[in-house]
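The complex is shown incomplete by one protein chain, all other protein chains being positioned as in the whole.
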Amino acid sequence: MSGSRPWGKIILFSSIALFVISWLIKAGVLSSTGGVTDISVRDAFFVTLAAFLTLAILSFLYKDNPYYKFAEHLFVGVSAAYWMCVGFWSTFVGNFIPRVSSTLSGFFGVPFKEFNVFYLIPLILGVMLLMRLSSKTGWIARWPLAFIVGTTAGLNLIRYLRSDFVNQVSNTFVPLLVEWKGIGPFFSGFSLSASGQFTLSLTNWVIFVGTFCGLVYFFFSKEHKGFYGGASRLGIWVLMVTFGASFGYTVMGRVSLLVGRLTFLFQDWLGLIS
Amino acid sequence: MNKVGLLISFGLIGAGLLWFLIRAIRGQEVERRIIFVFIGLAVAVPILFNITFSEKASPIVEAVYDKIENLSSGSKILISYDYGPSMAPEVEPMSNAFLRHSLAKGHKVYIMGLWATGQSLAGAAIENIVKKEFPEKVNGVDYVNLGYKAGNQGVLNVIITDIRKMYLTDVAGVNLDSMPIMKNVKSLRDMDLLISVGGGLPGVKEWVQFAGDPGHIPMAGGSAAVSAPLLYPYWPTQLVGLLGGIKGAAEYESELVRNYPRFAKMPQPGVKMMGPQTLAHLVIMAFIVIGNISYFIIRRRQG
Partner (left out) sequence: MKLKILMLCCIMFLGAVSAGLAQGNIDTSSQTTTPTISPPASPGNLRAKDTPNDNGHSITLSWDLSSDDGSGNKSVLGYKIFRSTNRDSGFVERGVSPSGSKEYVDLGGASAEENDYMPNNSDYYYKLRAITADSMIFAEMAIFGPIQTTGQWYNTSRTLILLFVLLFTSLMVYFIVKARKGANLFVRKLAGIEAVDVAIGRATEMGKPILYVLGLGTAADIATIASFTILGRVAKKVAEYQTGLIVPCNDPIVMTVAQETVRASYLDAGRPEAYKENMVYFATSMQFPYVAAVNGTMLRELPATNIYMGKFYAESLLLAETGALAGSIQIAGTDEVAQIPFFVVACDYTLIGEELYAASAYLGREPVLLGSLKAQDYAKAAIIVLAIIGMIAANFHWNNFTEIFHITN
């Protein structure tokens, strides 16, 4: 244990030295090349800081360490402050003040719409919601919470029924034999192209059977036995294929973010690529 | 494409995977940090050697392209920046491509956002793309940045009937009624196409539910890969088309460059990212295969 302390100090001082060297080199490089914008020492500092924070977060892949903790805490603190400011300026100043006070609107530099007494209701509900911070009056917060839950449910009920239910049911009304003219024409005009009858029919079969079996799987009022069990089994296979595709898509998304970060490091920080 | 880089990439990674396979057959464990190194190499080497592959638009991406292409010049297109810096590497190539395409076709572009961080990213896009590549376009005549409004789906609920109930000015404080672009634009129903670019909440799904569907307004989406599978059921009846992840962005960029020579020299981050993306995916697929081989060998030995 006592041996790790000098190592810790060495790594710390090395990191600081590398940071300063990188900052100076970056500032020198940027000011000499000029570039499209006149990037100053300040911007070189921020690029270097961003690079070091990126590396600090990535160091977690090796193991948990103080640099990762520092970067994470910094991120948490900055994002909390950012969202607090955004919440104040966009919700309170952007949406509330223009509808209740022309004086305050002028003070904050936002256009005053007109006084609307109904906007005092969300103000009161918001104050009630903050009551949860107190243990004595915390029960008051349940009322605006109930209002939020009820309103959201009411608003969403029709939207979801329309977009995610009726329209989706309508989307399963697919012909299983697309443009069917008989067995003869089907084989004589056989084509594997995306717009061909065979491909379209196969697609529709997959949509219909997949939807049917997926719904059967989520039917809880019957045991999964016999034909019903078979359909349920096919349903879970369809679901697993979907989850696999979703997994692959998500992997692609995560790799994209890694590519973005590495591109920043190689291009903006190290200048290895143009 | 740099063939040397391609050879180095495949050589390095191939050798490493062979080593993995040998260890797997022997039933030896592989330290997970070595797997991280391999993924890092699979991503870093193509970036350094600029390995790219050609892309062809799939039907779902082509549908969006064709929609913008076939709208008559001067049509109104709304682009909503519903993402933050954490998703930007994935979806910003899409939003930039939509912006370029719309302006090149002479459409009127209306920019807004349901995410607070989207406003600054939209502003950056206007500075870096609109003002530099389309200097003839005039703010308030050819494009307008309405900015961000808090309220998520609630904003859509309001502007589907009256934009001016949420937006009185643009992001710079200029009165909307003084802008020629806002003449005869009362609500979202006056738009010829809505495009939402994002991947969280609110995102493309909320735009479909609260704007596209109830308003019968043509709607297209650019989504982060995480959310894309959930949006496929909306295509093609409720969504004109969808760009899913960086692959969708790369396909759209390729289509744009193929048909518009003026964009031949534009940066194509989507296409560039598909090189490392492809290699990383191949490595992951190899890991899955090797892992399964190892699993069955060990199970047989135990049996």
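By letter and in written order, the chains are A and B; residue numbering begins at 1 in each of them.
Here, a contact is a pair of C-beta atoms (placed from the backbone, for glycine too) under 8 Å apart; a residue touches a chain by one contact, two chains touch by 3 or more.
The shown structure was predicted, so the numbers you read here are calculated from the model rather than taken from an experiment.
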Of A:Val86, A:Leu239 or A:Ile273, the residue in touch with the unshown chain: A:Leu239
Listed residues A:Ala81, A:Leu120 or A:Leu161, member touching the removed chain: A:Leu161
Touch residues of chain A, complete complex, unshown partner: 72, 76, 79-80, 132, 138, 141, 145, 148-149, 152, 157-158, 161-162, 165-167, 169-170, 172-177, 180, 208, 211-212, 215-216, 218-224, 239-240, 243-244, 246-247, 250
Residue ranges of chain B at the interface with the undisplayed chain: 186, 216, 226-227, 229-230
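Criterion: only the chains that are shown with their structure count from here on.
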Interfacial residue positions of chain A with respect to chain B in the complex: 61-62, 83, 86-87, 90-91, 94-95, 109, 111, 113, 155, 159-160, 162-164, 167-168, 170-171, 194, 242, 245-246, 248-253, 255-263, 266, 272-273
Residues of chain B defined as touching chain A within the complex: 33, 36, 39-40, 43-44, 47-48, 50, 59, 86, 88-90, 116, 148-151, 153, 157, 168-169, 173, 175, 199, 208-210, 213-214, 224-226, 228-229, 233-234, 237-238, 244-247, 269, 272-273, 276-277, 280-281, 284
